[in-house]
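Showing chain A:
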Amino acid sequence: MGEVILTMDSIDKTFPGVHALDHVNFELRRGEVHALMGENGAGKSTLMKVLTGIYTKDSGTITFEGKEVEYHNTREAQDAGIVIVHQELNMVGDLTVAQNIFIGREFRKGIMIDDRKMIRESKKLFDELHIDIDPRARMSDLTVGKQQMCEIAKAISHKAKIIIFDEPSAALTEKEIEDLFTIIRGLRAQNLGIIYISHRMDEIKVITDRVTVMRDGTYVGTLITNDCTKEDIINMMVGRVIYEEPKTHSMVPDDAPVVLKVEHLNAGKMVQDVSFELRKGEILGFSGLMGAGRTETARALFGADPRQSGDIYINGRKVTINSPEDAVKNGIGYLSEDRKRFGIVVQKTITENSTLSTLKEYMAGLFINKKAEKTVTEQYIRELDTKTPGADQLVVNLSGGNQQKVVIAKWLVRNCDILIFDEPTRGIDVGAKNEIYKLMNRLAAEGKSIIMISSEMTEILRMSDRIIVMCEGKKTGEIPIEQATQEAIMDKATRDIG
Partner candidate 1 sequence: MAKKKTIFSQEVIVAFVLIALYLIFRTISSDFGKYTTFLSMMDISYYYVLMAIGVAFPLITGGVDLSIGTGMICYALAGGFLIRNYNCPTGLAILVSIMFGVVIGLFNGVLISVLGLPPFLATLCNCMITRGLGSVVTGSFAVPWPTAKQANGWFHAIFKITTADKTKIPLGLVWIFLLMLLMQFILAHTRFGRYTIAIGSNKEAAVLSGINVKFYHVMVYMVSGLFAGLASIAYAAVIKTVQPGTGAGMELDAIGGAIVGGVSASGGYGTIYGTVIGAYVIIFLKQGLPYIGFNANMQQIITGLVLIGAVCIDIIKRKVIV
Partner candidate 2 sequence: MKKKMLAILMVAVLAAVACVPALAAENLSDTTEGVAQFEGITANEAYDFQIVVKSFQSTYWQAALKGMDQAAEELGVTYSAQGPASESDIADQVNMLNSAINGAPAGVGLAACDTSSVLESLQAAVDAGVPIVAFDTGIADAPEGSVVCTVVTDNTAAGEVAAVNLYEAVKDQIGDAPVRIGEINQDNYALNIQQRGLGFINKLIELAAADGYTVAMEGNEFYVNAAEGAVEGDADIILEVRVPAQTTVDLCSTEAGTILDKEDTIAVFGSNQTAAEGLLVANDNREVLGDTVVGVGFDAGTSIKAAVEDGTFLGAVTQSPLMMGYYCIYALTAAANGQELIDVPTDGYWYNAENMTDESIAPNLYD
C-alpha cells in the first residue's frame, strides 16, 4: 500500500426527510483494495455518488492527490481519473466491444471513424489485463461477466487512478469472479486505488486490504482485513442501539395448526429449494439483504411469477397455484413492496380501491351495488382507523400509512386468512408504523397468519414470532424469536467466509 490518494473528510448530505451521510470519513491509499460495507441504506452508494459528482455534498472536503476537489458531473470525475463501474452496466448492446470502449472519443481518419485502430487499442488493453475477449464481438452477445470486463477495461482506458466497483460480483459465475480478482490484483500492482463495495464476506477476505463499515449514514470504523473476523464486521454493521423492545417470545400457541406449508419451491436463481411452514396466528418474519430472494419467493408462492417446482399445502390440503387468482381463491393475499405500482389505483377513491379485487360480490346483475360497497368500506375504515374525511376520498390524497391501510382493507374484504406483507412500513413515518404494527398484531390474534418480509432489523425483531433468513436465493436460517439477535440474523444473511 502506498501513500494516501484520497481523503473524504466529514462528508454530510441530507435529503428531504433523511440524513443520508452524517459526517462520514473515508481514506484510500494507492495500491490498495479497500472494501466499503454496510447494510442496505447505510449510505455506501450515496458516498460514492458524492465522490463522483452525481450528488453535491452539503459540507465536508474531498482531497484527491493532495488537492481539494469537487466534481459536478461524472465527466469531470472521469477526466480527473475517478471512475465507477456500476452495478447496472452502461453498455450499448448493438455496438461492438471496441466501439463501446471508445464511445464518445472515437479515433478518426478525417470524417471516418477508425474502427481498426479502436480494435487494435482494445486488444492492447485486453492483453494488459489478461482478458480474453474479441473486440469485434457484439456487446449484447457477451455474457454479463464479459460485459463487465469490458466496462472495467473502458474505465481503465480513461487512465483511471481510482476505480470504484459497486457490487461487481452479483451477476458473475465463480470462474468470472476469479478472473475479476486477477484483474483487480493487477490494477493494485499498478498502484491504482480500488474501492470495493460488496456484501460478500468471503470475497472481502480474499481480495481486500482494508474494510470500512458504515451504518445508518455514519462512519463506524475501518479494519485491516487480515486482522479481523466476520463477527467483527457484523458487529460494526449492526451494532446499533435498539430503543424498542424486540419481541421476547412467540405469541403462537403450541398447538396452533400449520396453515401453510411450502416444500422445495424453485423459481430461478432467486428461489432455490425453499421450504418453510406457517402456523395459524403466527407472524413469520423473512429477513435478509436486498436481492436475497424474499420478494421473489413470495411472488412465486402467490402465483405472480412462474415457478419450476414446489408444492404448496394449505391447511394440510395440496393446492394448485398458477396465478394470483388461484392464490386469492385459496385465501392468500399479497401486499407488494411497491404500493403505488402494484397495490392501489392511485386516482380512485377508497371505496373503489377496497372492493377492487372482489367486485363480483358487489354486483347486482350488471351493475355495481354502490351501497353495499360503501357499507363494507366504511366498516373497514373504522376497524383499521384509517384517517380520512370519507370513503370517497381519493387514495392519492392519503398519507403513506393510510394508503397502506387501504391496501390491507382490500385484502381483508376478501377474507384472506394468509397475508403476505412485503416491506409493509417502507416510506411510512414512525407514528403510522406503530399503527400498522398494532394492526398486524391484532390480525394475528384474530387467527390470521402473516408472512412479513422486511429489511429493517428492528421491525423484524419487534414483530416476528419466528424468523426465516434468506441469502442469495437460499434459505439459510430459521431462528425462533427467543434466540434472535441482530448479529445472528446478519450472520445468516451474509455468506460465510470461505
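We adopt the following convention: contacts are C-beta pairs under 8 Å (C-beta built on N, C-alpha and C of every residue); 3 or more make two chains touch, one makes a residue touch a chain; residues count from 1.
Here is how the candidates were picked: all candidates are chains of the complex that A comes from, given by their letters.
Just so it is clear, the structure is predicted and the values come from calculations on it, not from any experiment.
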{"item": "Complex partner of chain A (touching, any copy) among 1 or 2", "value": "1"}
{"item": "Candidate 1-facing residues of chain A, complex", "value": "74-75, 78, 90-95, 99, 103-106, 108, 111-113, 115, 137-138, 140-141"}
